[in-house]
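Shown here: the complex without one of its protein chains, the others still in place.
Presenting subunit A:
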Amino acid sequence: MQHDNGLTVSLQSPTSGPRLLVVAGDLDHHTTPRLRAALEEVEFGPGADLVVDLSDLTFCDSTGIATLVAAHQRAADAGAALLLAGLHSDIARVFQIMGLDQLLSLYDSPEEAVRALSK
């Protein structure tokens, strides 16, 4: 199958609340370096959390998964939360089979993730 949707990554830092990284398109070994670069820009610390909005993620291969897992671990090490939101049901299913649902916090929408952080 051809995955040629490309990938766009944009970081939004609202004045209040967690930062939002919007990832749209296909995450594969060609495009993952862009996500990795964007994640490396993000400073984590206690309370400096990140919500990754994956609502428009159309494909995620093993390199994409490894990159999200690595970012999650870096956030946890710094005492921050990294939340994934809006995962398409097929990709969520793959995450579940890999046992990643036990590790990563998955939310239906970015709004829900933000609400969970404010609790």
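By our rule, contacts are C-beta pairs under 8 Å (C-beta built on N, C-alpha and C of every residue); 3 or more make two chains touch, one makes a residue touch a chain; residues count from 1.
Following the convention adopted for this analysis, contacts and distances are computed from a predicted model.
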Omitted chain per UniProt, picking from "SpoIIE family protein phosphatase", "homocysteine desulfhydrase", "ABC transporter permease" or "Lactate utilization protein C", is "SpoIIE family protein phosphatase"
Interface with the unshown chain - residue positions in subunit A:
1, 29, 32, 36, 61-63, 65-67, 69-70, 73, 90, 93-94, 97-100, 102-103
